[in-house]
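One protein chain omitted, others in place.
Chain lettering (A and B) follows the sequence in which the chains are written, and residue indices restart at 1 in each chain.
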Amino acid sequence: MRKSRLIASSIFLVFSAALMIASVSMEYYSSIGPGPGFFPFWLSLILGLLSIIWIVQIVRSAPASAKTEGEETLFPRGGGLLRILSLFGALCFMIAFMEPLGFQLAMFAFLAFLLVALGHVKTWMTLIIAGIGSFGLFRVFTLLLDVQLPQSAIRFLAAIGL
Amino acid sequence: MILSSLRMRVTVLAAACMLLAAVSAGAQAFPAKNKAITLIVGFSAGGSSDAGARILASGMEKVLGAKVEVLNKPGASGQIGYTMLSQAKPNGYTIGLASLPGIMVSIMDADRKAAYKKDSFQPIGLQVLDAGVLAVKADSPYQSIKDLIEDAKARPRKITVSTTGLQTGDHFSILQLQKLTGAEFAIVHFDGAGTAMTSLLGKKIDAYVGNVGDVLSQLKSGDIRILGVMDTQESPFMPGVKTFESQGISLLGGSWRGYLAPAGTPKAIVDKLSAAMKTALETEEVKSSMAKLGLQIRYMNAEEYTKIWDEYGTVVKELIPLSKNK
Partner (left out) sequence: MGFSVALSPGNLLYAFLGSAFGTLIGVLPGIGPAAGTALLIPLTARLPPTGAIIMLTAIFYGTQYGGTITSILLNVPGEAASAITCIDGHKMALKGRAGAALSIAAIGSFIGGLFATIALVFLAGPLTKVALEFGPVEFFALMVLGISLLMGLAGKSMVKALMMGILGLILAMVGMDPVRGAPRFTFGRMELMDGLNFVPVIMGLFGLADILENAEESLSSTVSAKVGSLMPSKQEIKDSVGPIARGSVLGTVLGLIPGMTGSMASFLSYSTEKKASKHPEKFGQGAIEGVAGPETANNAHANGALIPLFTLGIPASPTVAVLMGAFLMNGLIPGPFLFREQPELVWGVIASFFVGNVILLVLNLPLVGVWVKMLKIPYSILFAVILAFMVIGAYGAESSIFDVFIMLLFGILGYALKKFDFPLAPMILTLILGPTMERSLRRSMEMSQGDFSILFASPLAATLLVISLVVLVSSALKVFPGTGKGKSDSGSVGK
């Protein structure tokens, strides 16, 4: 509990320090008032100060409550973590493969994986939903709504309409 | 020996002929049946760049007999679309809208880190010149450009002039005006014509620089006075309004919207596209749609358009440092 909050507050502190360093290289003030670096500098400074206040709050308040709550963790482990990582992985897959594979194939695989692995949905149901969600939606969006969803970059796949 | 060299020559000649035949056949066959031409527009759907492109696309479809599909890739003032165009196959099936001076700025301004250069593109033709205008409120004391310039010289950096955005055509027009006349303005960058015009009508700023298409309503209602059009000829949408040139200042400004192909696109195909564009722009349908939107057709073929590219490129290059330090 306490540990993870301390880590989080430190991340904020490091983040604001990094921002501050980055903003120093931008022009701070110009002949016509604040330059590009003016707001980033002050904002990162304030964020840094606030992070420090938060750290102080955690350090001061924690001892009593830390005992009562024990070292129960804030973030899940085991199954929960695995599920979150699977979601993350599935989205990364979409980001990496939506353009090369085309929307329809990538979305079909994405939905099928999510429904089977995380939703424990029956196979026939999975096929129906993933089919509608990928091939069906592609047609609705590209043909009716003119929203451009990617076609496959692989030529023979694109040729058969995927 | 002689024989063999002759044979070789014949072979080379034959090969050359075949190649030529193939190339011209390629142009003849362009565009192939059931193959769509993609027109990349680096601006979002619904804007005036997009509207003009869509009108042209539907006109060219009829001329070419092939589908011309508009693909919007907005972002970074068109840069995302230009990057995509520069990386497309140079076969004529991918072309793109280019807005001057925007595309030149993205090339010349080192901060923009563009992945393309001027010669990454092959100009096809110019469609629209949305000329710049300098406007003041109807009750403003300035009756002519001369009045404004004189006052700006008397009180440097006190007269406020709006642009519709940093490094837009308007911005470069003001910079050029300053350079030509020696006057100095306080340049205020808005984001779009709407907010800038509101500020002009609310007397928050002294003068407004924008495009013809954006001020027609206010001109009609009599809320504003146009001091000059930045073109060599009067705008058909505001007859009787003087040009800058007629007032002794040779200033050409506004948005030039034309079309590009990736460099290396065969000349025959570029010419075919350029001709199709010309034919489309001469049809009544395209003409009237564009006129309604206040878009002035200014067709130029590939050669003339390339010339504008080069000239405007030089102007922009000189003004870039100024545009970032004001």
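To be clear about the criterion, a residue touches a chain if its C-beta (ideal position, glycine included) is under 8 Å from a C-beta of that chain, and two chains touch if they have at least 3 such contacts.
The model shown is predicted, which means the values in this text are computed figures rather than measured ones.
Checked against the hidden chain, the listed residues B:67, B:146, B:189 or B:317 yield one contact partner: B:189.
Considering the complete assembly, chain B touches the hidden chain via residues 44-48, 50-51, 71-77, 79-80, 83, 109, 111-113, 157-158, 160, 166-167, 186-195, 197-199, 201-205, 216-218, 220-221, 223, 289, 292-294, 323-324. The set of chain A residues touching the chain not shown comprises 1, 4-5, 8, 12, 19, 22, 26-27, 30-36, 39-40, 43-44, 46-47, 50-51, 53-54, 57-58, 60-62, 64-65, 69, 74-76, 79-80, 83-84, 87-88, 90-92, 94-95, 98-99, 107, 110-111, 114-115, 118-121, 125, 129, 133, 137, 141, 145-150.
Please note the rule applied: only the chains that are shown with their structure count from here on.
The distance from the centre of chain A to the centre of chain B, each centre being the mean of the chain's C-alpha atoms, comes to 38 Å.
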